[in-house]
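Heads up, one of the protein chains got dropped from this complex, but the rest are sitting where they should.
Then we have chain A:
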């Protein structure tokens, strides 16, 4: 019996989920393995401390606080039927969030600009890829379409679940250069956020450009709207299309945002998958068993490359190259879920 299997037994033991036979299996092992015995003690202690976390209560009655609002909803309900009351409640939520839209707006704009620059760089640096990825982009686009359907508040509320599902359905392939599920999630989040947030006035171009990306090349679109900030992307895409008229025809845009290549590294035991989107300066580590995300690194200035795993498949090594070409070596430890420089 290996320690990894015992770990699962110990976890289930803590939740009272083991039968007698499993319990004695676990105890037998812990009797001979000091590491597992210590881990069991720590887990038990942690669990009992979690159980004892204070049952906090609000400092005032929440229901009393919302009574006037409920009163209004009730009045609207009597007047206009239940549909009306739902709409009113959504509108109310919208306005209560309106006090801090600008930060989100900047974030969204910078996201679109960044995407434009990335696509531009990729078009310039790697034009042969488009013909390869073009085929899959249609499929990705249709997935995107269903996800970014108009956002009622219920749908937004269920987004968590929807994202879970789409993560779980991501096909496993160590070669696929397209982290489509993740990217389209990000885009649909932008789109749904924009349409849901009624208080935001200047989101038109952004939500249009992410919607348009389903059928059209992103770069020219972004370039039109963000002439000042996205010029590098625009120029480079123009240049590369001049050099490669066959690869990129103006009437048939070659790719959607979803086809951005990324470095993917699967651990040799198949347990972990690390993905670094080129140009984005961030990487993610997924557990391939259930497609859960173990780690999502913070965004850094620079490019992450040379992802590879150590022999035990516990540590992911990667290289961060900054704008000046200066390289630093990093590692990410899956056991402690921690990244450090080497």
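What we mean here is this: a contact is a pair of C-beta atoms (placed from the backbone, for glycine too) under 8 Å apart; a residue touches a chain by one contact, two chains touch by 3 or more; residues count from 1.
The criterion applied here is as follows: contacts and distances are computed from a predicted model.
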{"item": "Identity of the absent chain, which is to be given by its UniProt protein name, from \"Sugar ABC transporter permease\", \"Sigma-70 family RNA polymerase sigma factor\", \"NADH dehydrogenase\" or \"Membrane protein\"", "value": "\"Sigma-70 family RNA polymerase sigma factor\""}
{"item": "Hidden partner chain, touching residue among A:28, A:269, A:293 or A:322", "value": "A:293"}
{"item": "Where the unshown chain meets chain A, residue by residue", "value": "7-8, 11-12, 14-15, 17, 38-39, 41-43, 45-47, 49-59, 61-63, 65-67, 69-70, 73-74, 82, 85-86, 89, 93, 104, 107, 156-161, 164, 168, 189, 193, 282, 287, 289-290, 292-299, 335-340"}
